[in-house]
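Reviewing the structure listed below.
Presenting chain A:
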Amino acid sequence: MADGRRTIRFTLNGTAVAADVAPHENVVEVLQNAFDLYGARESCGQGLCGCCTVVVDGTAVSGCLFLASSLDGTTVETVEGLSDGKNLDPVQRCFVENSGFQCGFCTPGFIMMTKQLLAEHADPSEEQIRDYLSGNLCRCAAYPDILRSVQAAAKARAGGGDRVNAIS
Partner candidate 1 sequence: MSPFELLEPASLDEALAALDPSDPQVRPIAGGTALVLMMKSRVFRPQRLVSLRRLNGDLRRVRVDDDGTLRIGALASLSELERSPLVAKAAPVVAQALRTLSNVRIRNVATLGGHLAHGDPHMDLPPILLTLGTRVRASSPTGERWIDLADLIVGYYETSLRGDELITEIAIPPLAAGTRAHYAKHTALSADDWPAVGVAVAFRRENGGLRDARVAVSAATERPIRLSAAEAVLTEGGGPETFAHAADAAADEVQTLGDLRGSAAYKREMVRVHVRRALHAADASTEGR
Partner candidate 2 sequence: MQTSGTITIGAQRADVYAFVSDPQRLATCIPGCSDLKEIEPGKYAAVLSNKVAFLSVKFDVVVQIVREVPNEAIDATITGNPVGLAGRLEARAGVRLADADGGATQIAYDVDLGLTGKLGGLGQPVFKAKSEELSRVFGTNLKAAIESSSGARA
């Protein structure tokens, strides 16, 4: 069978890009193969752990289940797009300050989900945070610190003056 490769064009972290993809490749593969972006990573491979979270057209998706071809014409944000290399996004900063991670493998996913949570609920309750992050797994179980990090990020955002942008 022909491998059916095709060229897709999309906006990646604010830049227009193109990539050559096969129909059976997923988003994680194209980010790694074509763009050397490793912040979204495949772990469970089933959309359950959240390690591969990226934001497509404003909504968080599991990159491991999302066909790369379907990125054509979309706007994609990854954890690498959150900071300019000098300044951390406030959500990232709150994860650092509250030690919201241990091994760090799941961390970009938690941060991307937190971005979407705060975009939708500026002042989330603890239950809302738990509901929202219930699809992100941390085997080190840094959950108590992750909760604190998210709460701190919400507070930082409410305090104003910080560069907390809604995703999308």
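The rule is short, and it goes like this: a contact is a pair of C-beta atoms (placed from the backbone, for glycine too) under 8 Å apart; a residue touches a chain by one contact, two chains touch by 3 or more; residues count from 1.
Candidates were picked such that all candidates are chains of the complex that A comes from, given by their letters.
It should be emphasised that the depicted structure is a prediction, and the values quoted were computed from it without experimental measurement.
Student: With chain A shown on its own, which candidate in 1 or 2 touches it within the complex?
Tutor: 1
Student: Candidate 1 touches which residues of chain A in the complex?
Tutor: 1-4, 22-24, 26, 45-48, 50, 53, 59-62, 65-67, 69-70, 113, 116, 131-132, 134-136
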